[in-house]
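Below is one structure, written out as structure tokens; the observations come after it.
Here the complex is missing one protein chain, while the rest keep their positions.
Up next, chain A:
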Amino acid sequence: MMIIRPIAHGDLAGLMNLARSAGVGLTSLPVNEERLSRRISRSVLSFAGELDRADQGYVFVLEDSETGQVGGICALEAAVGLKEPWYNYRVGTIVHASDELGVYSRHETLFLSNDHTGYSELCTLFLHPDFRANRNGGLLSKSRFLFLAQFPQLFGKTVVAEMRGVSDADGRSPFWEGLGRHFFSIDFAEADYLTGVGQKAFVAELMPKHPVYVDFLPADAQAVIGKTHDNTRPAVAMLESEGFRYEGYVDIFDAGPTVQAYTSEIRAVKESRTLAVKLADPLPAGERCHYLVSNESLTGFRVILAEAPAPTHEFFLTPDQAQALNVQEGEHVRVVALSPKENV
């Protein structure tokens, strides 16, 4: 059975394996033992309530309970931009018009913004290729919504997720070539790497601070503003189905969209319910759906995916499932349908 749980110090070796299989593409998961170790420590301290909000980052792993193997990672930042600035470009509109001269023209502009300061962030999602089956992707990604629903006091009122922008097979980003390159004589891959290793604010400080008229960018750079990399389309579609929206904020390097939602309005947060556990083996007959099920513990937080009949006042778990969640009959679990269509 696949279990989502907070990362622990003992996961370092498993995390290193994950990082190796992710390759250079995922800059937030570098093959660097020291950095990964620090990331784990920060998460452990966050769960223990020993860090300021600015530093809190919650990292979860997907573990196969039979083998103990770590097959995926996902994370939540409590609040971005509280220690160093968090940058986006906001795509704005400026109208230059004169009735008297018969002129009306509309122009898109890119405003450097820190508007998302204090927002929470969905980040660092990676599932090992061997585990990409049986709805594990949905479990891993959406498990975070149950955590948000269970512990809203730890997070901001809005959650953002940065989507990868358009780049070609060689990692060349047309937006970077059209804008960033002029201000920063390095390749996008290097800028991307610096971002991944926590140097984004430094890089951002070298970017133009004044609004940039989109008209002045080359056509291929203009074309990718707010556009997602092909490989990231499914992730965007998933977030959109949960209520996330593109509101005109893009990444300052590759112009990939940032999608956002009010925490309480995310489908899996809003529709999740707490129900009493009822043990059954086998589960009662009837039409079954996939449910994300979590316990109510902070440091012992667990999420599993359960195929169960639609619940009424209680939620049926097998003893194995209850054990995986560390819950007894009569205790409460938080439940939500895995996908929007399968309403609780």
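One rule holds in what follows: a residue touches a chain if its C-beta (ideal position, glycine included) is under 8 Å from a C-beta of that chain, and two chains touch if they have at least 3 such contacts; residues count from 1.
Definition applied: contacts and distances are computed from a predicted model.
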Protein that the absent chain corresponds to, by UniProt name, given "DNA polymerase III subunit delta", "Peptidase zinc-dependent", "CoA-substrate-specific enzyme activase, putative" or "Arginine/ornithine succinyltransferase subunit alpha": "Arginine/ornithine succinyltransferase subunit alpha"
Selected residue (touches chain absent from view) among A:Leu179, A:Ala306, A:Leu325 or A:Leu338: A:Leu179
Among A:Leu217, A:Ala255 or A:Ile304, residue touching the chain not depicted: A:Leu217
Which of A:Glu205, A:Glu240, A:Asp281 or A:Glu307 contacts the chain that the document leaves out: A:Glu205
Residues in chain A touching the chain absent from view: 96-98, 100-101, 103, 105, 107, 109, 178-179, 182-185, 194, 199, 202-203, 205-213, 215-217
